[in-house]
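Worksheet: the structure to be examined is printed underneath.
Shown here: the complex without one of its protein chains, the others still in place.
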Amino acid sequence: MVTYFSEIISGLWSLVLGLSVTFVEFIRPNVTVQYPYEKLEMPERFRGHIQLIGDEEGRPNCIVCMMCQRACPSGCISLSGKKEEGQKKKTLNSYILDFTTCSLCGSCVESCNFNALEYSKEYNLASTRKEDFIIDLLKRLEEQNS
Amino acid sequence: MIVEKTRKALEALFPQPEQEESSAEKIEPSEQEEAEQKEETPRQNGIIERDYSVHGYHLDVQVDPAQLYVAVKIIDELDYFIESITGVDWIKENQMEVIYDFSRYDFDLCRVVIRTRIDREDPKLPTITPIYAGANWHERETHDFFGIKFEGHPHLIPLLLPEDADFHPLLKDFKA
Amino acid sequence: MSVPIRLQPDETFILNVGPQHPATHGVLRVKMEMDGEYIVSAETVIGYIHRMHEKMGEIKTYPQFYMNLSRMDYLGALGYSHGHVLLIEKAAGIEVPERAEYIRAITVELNRIASHLFWFGAFVMDLGGFSPLMYALQDREYILDMLERITGSRLTYSYYRFGGLYNDIDDQFIESVKKFIPRMRKSLKKYHKLVTGNIIFRKRLEGNAILSKETCRKYGASSAVARGSGINYDVRRNEPYSVYPEFNFDIPVYHECDSMARYKVRMDEIEQSLRIIEQGIAKLPDGPIMPKKAPKIIKPPKGDYYQAVETARGNFGIRLVSDGTKNPYRLKLRSPTYSNMHLFDETCTGLLIMDALAFMGSLDLVIPEIDR
Partner (left out) sequence: MELTLLNVVIAVTIAIGFAALNAAYLVWAERRGAGRIQNRPGPNINGPLGLLQPPLDGIKLMAKQLIIPGGADKALFIAAPVLAMAPAIVSFVTLPFSDTIIAHNLNIGVLAIFAFASLGGISLLFAGWSSRNKYAVMSSVRAVSQAIAYEIPMLVTVITVVLITGTMNLMEIVEAQKGGIWNWYFFPFTSGLYNPLMTMSFLIFFICALAETNRAPFDLGEAESELVAGFHTEYGSMGFGLFFMGEYANIVIGSCLTTLLFLGGWDAPLPVLSFIPGVVWFLIKIYLIIATIIWIRWTFPRTTIYGLLNLSWKILIPLSLFNLLLTAGLLKVV
C-alpha cells in the first residue's frame, strides 16, 4: 500500500521535473539558423569538391603528373595535357571531375605534390540532372579568374 | 592461463604428432620463417601459438572439416563467444578456407581462430548453429559470398545479397 | 507480458515491419508473425543497402580504402577508421607518433559521444518523446562543428592515415573541447532529469526484453547490449590498444539485463568518454603527427592479421589476409550491430510489438553498418 502511493507520488514528481526542463528550454533563445536567409561560413578545411589552384596569371599549377588520377579510389578524375612546342612541362588542357562517384576522401589533394588542387567551399550541390555533376575544373578556374 | 587450457583441450583433436609439434613450437620460430614455411608446404592441421602483438590473436587452429564441430564444441564449453565466420578463396590451391573467430568476455584474453580448408569445387561444411545460435547469420553470409554450403543449417537462403542471387561475389574468379 | 496461448498458424497474421518503418531507422525489415499485438516469431531480413565493402577492399589498394570505413557507420565513423589504420599499421609495421595516437583517441571519443547522443535522441523518439532528440542534436552539432573544423567533413571523416593523421589539431580545437566538457556534463544532468527519471520511460524499459548472459555469448553481442547484461566486456579494456591503457576510465556495467540497463550503460559511457577526453587533452604531447619515414606504398608481409576496436556500437573486428601485394587478399569486416541485431529474432518472441520496438531501439542499430 505504501509502495503503491509512493510510486504515484514519485511518478507525478518525475513528470513535474520533466515539465520544468522543457519549460526552461521554452524560454531559451533559438539555436537554429534560418538556412536560406542566413548562411554559415564553411570552415577552412571544409571539403567540397576539388578545384584547381591557379598561379598569379591564372594558369593552373597542374603539371599533368597523373598522381591524382591514380590515387582516386573511385576513378572520378580524368585529365589530359599536352606538351606545347618549346616548353618543358606539359600543360593541362582538360580536367574533368565526375562528382557523381566522388566520395570526398581527399586522396587526390594529398597526392598532389605541386599545390595544384584544393577543396572548394561548395556545399549547395543539388540538381535534377546528372550532367551537372560532371564538373570541368579548368573552366571553373577560368571563371574564378575572370 | 586460459591460452594453455584451451590449447590443451584442443590438442586432444590432434593425437599423433602431439609430441613433436609441441616441442617444435616451444622454440617459437620467428614470424618470417614461419610464414615462409607455411608458403612452401601446405599447412598441416594443428595448433600454432601466434604472437598477439603481431597477428592480433593467440591460438591459430587448423582442423579437418570433420573435426570442426568437435573443435567448436570444445571452444563453447570453455565459454568463448563467437566473433565471426568468414571465408578466404585460395584459388591457386583450389581450396577454400573458412575462418571462425572466437574471443572471451572476461579479462583472461585469448582469441582463438579455427580454420578449416575445403575443396573449392564442392565446398561443404557442417553447420555449427546447434552450438552457437549466433553462427546462423555468419554462415548465411559466408554462403552468400563464397557459396559454401553449411550442411544442416536451418535457413540457408541469401542474407545480404538479393533473394534470387546465384552468384558469389567474393570468389576470386567472380566478374561483376 | 508473455504469450498466453499458442495459437494455430491460421490464427496468426504476418506483419512486415519495414523496410520503410519509422522504428527501424533505415531499411531493415522484420517479418513478424503476430498474435494480436504479441509477436509469435520474427525473422529479420537485412541486406537492403548491402554495398560489398569487402570486395571493394580487395579491389582497392590499402590507402584507397580509407573512406569506405567511414561509410559503414555514419554516426561513429572514426572508430571504424581507427580499427582499419591500427590493423594496417600492425601488419605493415608502421610506427605511429604518440601525438597522433592521442589525437585519435580524443577524436574517437568525441565521435562516440556524438553517436551516443544521436542514439539517445532517436531512442526516446522511438518511445514517443520528441524534444530530447532536439536537445541531443544541439550537443551533437557542437561536436560535429569541432570535428568539421579539423577534419573537413561532418560525418564521413577520412581523417586517419596509416602512421598518423591527415591534419594536426590546433589550439582553437582544444579550447572548444575544453568548453564542451562542462557543457556536456550539464546537458547530461538535464537528460537524466527529463528522461531517465521519468516514470513513463522507466515503466516502459524496466524489465523489457531480458537478455541473458548466455544469449549474449552465443550471439557474440558486445557494447551496451552485453554490458547491460552484466558482462564486463569492452575492447578498450580487455584488449588495450592505442593509448587507452594510459587513461583512467570505468566500464559501466549493469546487471538488470533489460532495456533500461542498456540505456544506462550508454548514458554512463558518455560521462566516461568525457573523462578520457579530459585526460587526453591534459596529456597531449607535442610532436609530429606522421612518422618521419612513412612508407609511400603499403605492402604488409604475407599473413593473417586481426584487430578489434571498441567503436560506439561495440566490438568491431577487422581481419586482413595479406598476400604481400599492394591490395589486400581478403579484408573481413566484423560489424558489432550485425551480431547485436541477430539477437532480436530470438529475444522479441513473446513480446508486445511496442516492447519489441523499444528493444530494437535499445540495440543502437545503424543499418549500413549491419549490411556493409
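To keep things simple, chains are lettered A, B and C as they appear, and every chain counts its residues starting from 1.
One rule holds for everything that comes next: contacts are C-beta pairs under 8 Å (C-beta built on N, C-alpha and C of every residue); 3 or more make two chains touch, one makes a residue touch a chain.
Values in this document were obtained by computation on a predicted structure and should not be read as measured data.
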Shown chains touched by the chain that is not drawn here: A, C
Among C:138, C:232 or C:349, the residue in touch with the chain that has been omitted: C:138
Hidden-chain contact residue, picked from the options C:93, C:128 or C:295: C:128
Contact footprint on subunit A, counting only the chain that is left out: 8, 15, 18-19, 21-23, 25-26, 28-32, 34
On subunit C, residues whose C-beta touches the chain left out of the figure: 1, 13, 15, 21-23, 34, 36-37, 124-131, 134-135, 138, 194-195, 198, 200-201, 203-204, 352-355, 357
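The working rule: only the chains that are shown with their structure count from here on.
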Arrangement of touching chains [line / ring / star / complete / other]: line
By number of C-beta contact pairs, the top two chains: B-C
Chain centre separation in whole Å, for subunit B relative to subunit A (CA means): 43
Intercentroid distance (Cα basis), subunit C paired with subunit B, Å: 26
Where subunit A and subunit C are represented by their mean Cα positions, the distance between them in whole Å: 25
Multi-chain contact sites of subunit A, meaning residues that touch two or more partners: none
Residues within subunit C bordering two or more other chains: none
Residue ranges of subunit C in contact with subunit B within the complex: 46-47, 50, 52, 54-55, 58, 87, 90, 215-221, 226, 231-233, 237-239, 301-308, 315, 317, 319, 321, 329-330, 332, 334, 338-339, 342-343, 346, 371-372
Residues of subunit A touching subunit C in the complex: 7, 10-12, 14-15, 17-18, 20-22, 25, 31, 43-47, 71-73, 103-107, 110, 119
Parts of subunit C lying in touch with subunit A, wherever the complex brings them together: 60, 63-68, 71, 131, 135, 138, 148-153, 156, 158, 166-167, 190, 193-195, 197-200, 202
